[in-house]
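Removed from the display is one protein chain of the complex; every other protein chain stays in position.
Up next is chain A:
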Amino acid sequence: MRFLEESIVKVGVEAANVEGAIEAAGELLLKEGYIEKSYIEAMKYSYKENGPYFVLAPSIAIPHARPEDGVNEASVSLVQLKDPIVFGHASNDPVRLVFGLGASSSEEHITLLRKLTGLLNDPMNVEKLATAGTYEEIKKIVEMGRS
């Protein structure tokens, strides 16, 4: 289980569009071997098919696909966008934080989502994550949210 570790968090990422933002969050998980390339394709396909419903809250997108699309380890990455991107959501655009969710069918999946929910239920944390300049700052926010 991998949750917002240094190797899967990137600050100030430039992405041209929604697909680029999803790819960036997926690439972080791919280069560590937590997902397969097919999973990134499935995340983008889901966006095309189901629309931007995974923009769960103002500024926050959580692209994901199904475990069978190619997940090796339950994981959550973070891409903090340099410039906000419009995903086409009715009330939560534009997106500043993209959490790539490697969804597994294990108990770890639920643990990860609990951690993520605990972190993001506090709007102060969202603002801090969106404006953090370094991984160290993000790490502090993540660790405080763990209590």
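Methods note: a residue touches a chain if its C-beta (ideal position, glycine included) is under 8 Å from a C-beta of that chain, and two chains touch if they have at least 3 such contacts; residues count from 1.
To be clear about the criterion, contacts and distances are computed from a predicted model.
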item	value
Per UniProt record, name of the chain withheld from view ["PTS ascorbate transporter subunit IIB", "Branched-chain amino acid transport system ATP-binding protein", "Catechol 2,3-dioxygenase" or "Aromatic hydrocarbon degradation protein"]	"PTS ascorbate transporter subunit IIB"
Which residue of A:Y34, A:F54 or A:Y135 touches the chain not shown here	A:F54
Touch with the omitted chain, as defined above, among A:L4, A:A65, A:I85 or A:I138	A:A65
Positions on chain A where the hidden chain makes contact	46, 49-54, 56-58, 60, 62, 64-67, 89-92, 101, 103, 109-110, 113-114, 116-117, 120-121, 123, 126
